[in-house]
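Every protein chain of the complex appears in place save one, which is left out.
Up next, subunit A:
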Amino acid sequence: VLGWRVAAAVTWSLVLLPVCTAAFIVLSGLHLLHPVRWISNSFNDLYTSYVIFCILLMSVVLIVISIFNVEFYAVVPSIPCSRLALIGKIIHPQQVIHSFVHAVMGMLVAWCATVMTKGRFQFLAVSCTPSESLDDAVPQTCLNEYHLFFLLSGTFLGYSYSLFYLINNMNYLPFPIIQQYKYLRFRRSLPLLIKHSCVESVYFVRNFFVAYYFFGYIPKVWICTTMDLHIDSKLHPLDTLSGLLDLSLFYHTWLCGVFLLMTWYIAWLLFKIYATETHHFPVQPTFAEETDQCLPKILNSNPPLLIKFLALQDLMLLSQYSPVRRQEVFSLSQPGGHPHNWTAISRECLSLLSDLTQRLIAQQEAAAANGRAKQPVGELKVPPQTPGAVGTEDVSFQSQRSNVVLRATMSPLVKPSLMPLKTSPGSDIGSPFTSPALNCKKGVVDVNSSWHGPLQSPLVMRRGPKLWTSVSDHQMNGSHHESFPVLSAAKAGSEAVQPKFIYTWLQNKQEQIKNFLSRRALIMYFFSKHPEASIQAVFSDAQMHIWALEGLSHLVAASFTEDQFGVVQTTLPAILNTLLTLQEVVDRHFKLPHVSSKPSRVSGSLVDTSYKTLRFALRASLKTALYRITTVFGEHLNAVQVSTEHKKRLQQFLEYKE
């Protein structure tokens, strides 16, 4: 799926390239006093061979850039939680390669620009202006500093683009809030893109000027010595103020920057538009070989994250707009009469939602355990949100990590919040799709209660999560957070009967080191987690859950009239339980500090920051989903088997009092 889309996006960006090049040539030959000559010269230039060659070279550049876009995209943004994480991200080898290649590409583009601009920029080495003295009869070749300036500016622009890409999370693919045809989306974003390129180019060129002023002599000297050129003493050297205050130089560099940024941004925008377009997944495969591509199968297996996102988006759209496909979802299999499609879809959606519930509960427990200090919420188990790592999270909602989490948080200070968690597995047993997780979870509870025996000091328990947080802080973001808690869980498990004083001595030592280091302000500066960023990191893949909620609730609402076999009714208790539990947990989560404050919004920027407010969208769509179900079913909901606590909440929803 993605391959075809990428090819289409690259083709379109290549088609638009000559248009941009033509505009560049026209604008670079700017001659306000002789407009007719300017226009005719520009049009003549458009057909020359070196322009064609430049266009071909730029196409190669664009293809390379697109390859990098494809390699680096992510549907779940990776949000660095602390400054050290941010620095780590920048130094990461993948990012270094990205920056290096972009710098080289920038240089190539700048070289093309110099060729097309002609004039004084064109060649690296020109013959020096003849000096008056009769000693040097032999003309020497001098360094054309303007050309070098251009090439270096290209490199700098490429590197800045790459840095900006990283910091603004431009590899994140936001899905649009309304569906539109691709052409309309592109046309709508184009003016913004042009404006953004111009403004950004000004900033980058200004920074480059400053950098060249201070460091410009280094490459100059290096090129001169390697290529045996001389510095022309007659002309002003460019790394002085008088050299740099050249308006025409600034204009040409800026124009080159705009050209570069615009072509790269167009490639990126087209990739974004193509990749986030909806894909139609068949619900019921008509041919045997299509079975792998049908919606229930895809949702249940573990596809690459983009495919899963597209599948969920398709589910949301079909549940709202397509009665034919809804019928396929509600249909029974032949023979046997099993509602495979519905079972698969609802199981996947519910497991997604339960996973989110658990994650939020874990974070709330960690926040409660870490306590009263004003320090930002420490996270017990935040996996690095790179595309690779997120895959492991989606395996099942019962993973080793959640074992550890439950163990750590089953301390005496556990609030009754975990009670709904225990009852929902209980009600799940009755439902047709029991997950094998339940047995394991029961096992965890037993081991934990036995563990309570030997090590009962609540002080140790209380300190447990905090220490794990700090130690995982020390390990930074490079290593997996999972490995350490798992290790210690295994260690603790085996040590359950060993004497506890070794354990406490170790903990004390770690505590001392941590206290010592935390007094060093510099280290805390790097290690302290930005609260807003940590909150965003928890909700970074909430888009999946929002779609699952919408799709599920629309299907349930539609089933009131369209479900002929009653396949939805048997799963209604489970659905309601999951939704109500999630709603409670989300409401409680929003009472934590910083969670309900909205980050400031910058409208009209090309950079998409919608991932910052995903949690609000999740809360709103959760409420709407619940209301949708209660509005359609009305009083019939009283006949559904749910726990009394949930019944009370449902009554609130029925009376529109939530």
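Some observations on this one:
Methods note: a residue touches a chain if its C-beta (ideal position, glycine included) is under 8 Å from a C-beta of that chain, and two chains touch if they have at least 3 such contacts; residues count from 1.
Following the convention adopted for this analysis, contacts and distances are computed from a predicted model.
The chain that is not shown carries the UniProt protein name "Aladin", picked from "Myotubularin phosphatase domain-containing protein", "Carboxypeptidase O", "60S ribosome subunit biogenesis protein NIP7 homolog" or "Aladin". Contact with the chain that does not appear here is found for just one residue of A:Thr11, A:Ser40 or A:Gln179, A:Gln179. Counting over the whole complex, subunit A has residues 176-181, 184, 188, 317, 320-325, 550, 554, 557, 561, 598, 601, 603-604, 610, 613-614, 616-617, 619-621, 623-624, 627-628, 631-632, 634, 656-658 touching the chain that is not drawn.
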